[in-house]
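For this depiction, one protein chain was excluded, whereas all remaining protein chains were kept in their positions.
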Amino acid sequence: MINVMRLDLDDARILLEGGRAEAEKIGIPMCIAIVDESGNLIAFERMEGGKVTSTTIAIDKAYTAAAAKRATHEYGQVSQPGGPAYGINSAIGGRLMVVGGGLPVIIDGAVVGGIGVSSGTPAQDQQVAQAGLDHFLARAGK
Amino acid sequence: MINVMRLDLDDARILLEGGRAEAEKIGIPMCIAIVDESGNLIAFERMEGGKVTSTTIAIDKAYTAAAAKRATHEYGQVSQPGGPAYGINSAIGGRLMVVGGGLPVIIDGAVVGGIGVSSGTPAQDQQVAQAGLDHFLARAGK
Amino acid sequence: MINVMRLDLDDARILLEGGRAEAEKIGIPMCIAIVDESGNLIAFERMEGGKVTSTTIAIDKAYTAAAAKRATHEYGQVSQPGGPAYGINSAIGGRLMVVGGGLPVIIDGAVVGGIGVSSGTPAQDQQVAQAGLDHFLARAGK
Partner (left out) sequence: MINVMRLDLDDARILLEGGRAEAEKIGIPMCIAIVDESGNLIAFERMEGGKVTSTTIAIDKAYTAAAAKRATHEYGQVSQPGGPAYGINSAIGGRLMVVGGGLPVIIDGAVVGGIGVSSGTPAQDQQVAQAGLDHFLARAGK
């Protein structure tokens, strides 16, 4: 039997809050999803003007980051033509996201959840995800 | 061209708040999903102890209620064996939910969104969805 | 609560009409799909000789253009190997189309729907979608 550390709903709200603040600062309404360490959804918000396609994409970025323990933009690099993970993007019915904007939430070296952001450019999505993560880690004193 | 009235994120949070209060009152941790009038997700929360299966089921109950403009428990009645909508439950890849817990949000006769709840019995799910709806309508002065 | 402007069925028929006229002019029978601003189908026609695969593809191009507020050929550019959105094409179960032929319908700066065309080359599909859009905008006095 093992013990697993996992985000709770309060943690998820803090991650959302940090992401939303950054999204408002750069003026891009976003879809933001928070999942637990197994990739299952805990909380989600679509800001006014967030894209409909991004509801699914944000959730799947968070899923990928947590469940594969890897930022989605890193998958973007290794899945380029000729790369070792080329073609991985269509795995799991297309849920395996290789576009930036999904980050694992890591505490003391363990993945405890994930944040996924979508509606801006991948760079903006990643920036907002990072802001949510930074806000959470600062609050957690990490 | 037509104009469509739709829940915004603030509305969604009020619906979540009302549902969550009722869930806490009856002591059943729930998954609660709020969608717009087209069935697309606006906000979601899984309370501590809400079921993993219910993440999808809550979202699909809200989708069904808003997009089909009908409470899911009403579909439960007409989809019984021999009923006119028998078998509808597996439509749309199984997203068409006929189990209670999904309610359309109706303002001035127009469906503006939906709320879907899952993790308890269907009766409890419906009760929590109704509480979210009542809380929202009271706040909106309807 | 917010108000959303959306194509109605009459609008959708005008978009179809404009696309069909162009398709006949260039002699390529097309599948043409019109969706609302949330990406849900309003009208569809497969001209005699339109491809069966294109029924789904035209619908998904229209969905992508409206729900992501972006022409599908623009996704084609940013999703090339090395591009920022590389790998996005398999998102949402493969519904996120990056091949030309899907255009958002924009009125006064707001996306009110989308048109998706498939059966020709992507350049022909895009040309027919644009013709549908131009015809509609001219009729709407925009």
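We just call them A, B and C in the order they show up, numbering each chain from 1.
Please note the rule applied: a contact is a pair of C-beta atoms (placed from the backbone, for glycine too) under 8 Å apart; a residue touches a chain by one contact, two chains touch by 3 or more.
Computed from a predicted model, the values in this text were never measured in an experiment.
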Exercise. The chain left out here touches which displayed chains?
Worked result: A, B
Exercise. Any idea which of B:I26, B:A123 or B:A138 touches the chain not displayed?
Worked result: B:A123
Problem set entry | Hidden partner chain, residues of chain A it touches | 1-8, 11, 36, 38-40, 107, 112, 140
Problem set entry | Chain not shown, touching residues in chain B | 48, 51-54, 56-57, 60, 75-76, 79-81, 89-90, 93-94, 97-100, 121-123
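What we mean here is this: only the chains that are shown with their structure count from here on.
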Exercise. Just how far, in Å, is the C-alpha centre of chain C from the one of chain B?
Worked result: 31
Exercise. So what's the Cα centroid distance for chain A and chain C, whole Å?
Worked result: 29
Seminar exercise, completed: Among all residues of chain C, those touching at least two other chains are 2, 38-39
